[in-house]
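In what follows, a single structure is set out as structure tokens and then discussed.
The complex appears here without one of its protein chains, the remainder shown in place.
== chain A ==
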Amino acid sequence: MQPDFLATSLHIVAPELIMALGTMVLLMIGVFMGEKSAQTVTGLAVALLIITGLWLTLVAPDGAAFGGSIVLEPFARFMKVLVLIGSAVALVMSVGFTERERFDRFEFPVLVLLSTLGMMLMVSSGDLLTLYMGLELQSLAIYVLCSINRDSVRSTEAGVKYFVLGALSSGMLLYGASLIYGFTGQIDFKAISLVLTGEPGLGLIIGMVFLLAGLAFKISAVPFHMWTPDVYEGAPTPVTAFLAAAPKIAAMTLLLRFTIQAFGPLHDEWRQVIIFISLASMIFGSFAAIGQHNIKRLMAYSSIGHMGFALVGLSAGSVAGVRGVILYMTIYMAMTLGTFAVILSMRRRDGMVEEINDLAGLSKTNPVMALFLTFLMFSLAGVPPLAGFFAKYFVFMAAVEAGYYTLAVIGVLASAVGLYYYLRVVKVMWFDEPAGEFVPAAMELRVVVGAAALFIFPVYLLVGGPISAAAEAAARTLF
């Protein structure tokens, strides 16, 4: 390799390098300081994420490193910032939990950082190899995270389930990748798209379907979603909060990059797959959530549904559609983190609770929290003028502009069904008799809830324009 080539490449991957080296240092600190170091390591991890984010936005140049294996352009930068914010907030939210629930293991922040590093690679991946490498780095860390509470059967079960199924999905993804390589002779996304001219062969299509299935597993789209409710419920709540936000962003980014960049010429083929899993996710997510009593399971089905809605935008395959997906993921992350901050505050004197009915009468015992959660629920349901409405609006508009009326109509109907279970939470909070008070929430949780609720209303109304413009610029770089 030429020295200046290496220098340029290192320049581009500097944020990842900072992350990797920082994580190693934190691991060392944890090992040498022992069990007592959890708080310190968490704090340093957040700082590391912030430094990486600043470096990413202020210093790192655009370009392709290592012969196109890792790319950094506005799209990747936008999504990486989201991922970093998601991870940082999830770490912040865990502080109180680690103290009170004997969860103070320094491995938690370190694993989150490793997983985040994997996500950054996913977001930046320019070929099939980086794709797989990032995906596995991200996943392996999360498998461990899920079962980090070794004394809990549910936590261990969640970890094992996720690991086994994740391995299966990785197998599918790898099989698909090998077929694609076999039929195109290329692993670089841009090179693949150049080769894809004329009628695609059946083998290539099958490869594409397998690879999409592997990615769909990561965003928990139907029918590759089955792990989601069990893992969400079983994993410790801070892990679930982390799992629900950043990894979804990274996987969705990968899906966008793969479909638009590598398989752009085969839009007619892949959109059939996307539409199918989009429809299935929207409908399944909406219906299945109705029967839930556990709020973490509810959020699992909610996320399944939301991934379906986001995919509506992707199926359009246009700049507007991709922009819609980016905005959707941004707003989705804010809503999810806010909601999980509330879930983490659901603590009675005798421990955590996670049933929906435990929220009964929250409006009387903690009106501010109730109001914020009401905002979040209405936003998740897509009620104007909250941000969640705009998220849905952009993807549905993109679908309508691309002529997919049926998809948009079914999406709207599914969101109407979904409204029911969000409203049920609101109803329980405002109209049911109080079921005992929660202990006061930790400061960091209050900050997250407040920030998320205020972001979706009214801050989004003010900053929606610039965010939308940035998303538009990011989407354009993909085409």
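FYI, a contact is a pair of C-beta atoms (placed from the backbone, for glycine too) under 8 Å apart; a residue touches a chain by one contact, two chains touch by 3 or more; residues count from 1.
Quick note on the criterion: contacts and distances are computed from a predicted model.
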Exercise for the section: Among "NADH-ubiquinone oxidoreductase chain 5", "3-isopropylmalate dehydratase", "CO or xanthine dehydrogenase, Mo-binding subunit" or "Electron transfer flavoprotein subunit beta", go ahead and choose the protein name stored in UniProt for the chain not displayed. Expected result: "NADH-ubiquinone oxidoreductase chain 5"
Handout entry: Sole contact to the chain not displayed, among A:I51, A:L129, A:V144 or A:L165
Key = A:L165
Handout entry: Touching the absent chain when the full complex is considered, from A:A20, A:I206, A:V319 or A:V412
Key = A:I206
Completion exercise
The one residue from A:I51, A:L174, A:M226 or A:V459 touching the chain left out of view is A:M226
Exercise for the section: Among A:W55, A:Y181, A:Y393 or A:Y420, single out the residue that touches the unshown chain. Expected result: A:Y420
Problem - Residues of chain A in contact with the chain not shown - result: 160-161, 164-165, 168-169, 172, 200, 202, 205-206, 209-210, 212-213, 217, 222-224, 226-227, 229-230, 269, 272-273, 276, 284, 287-292, 417, 420
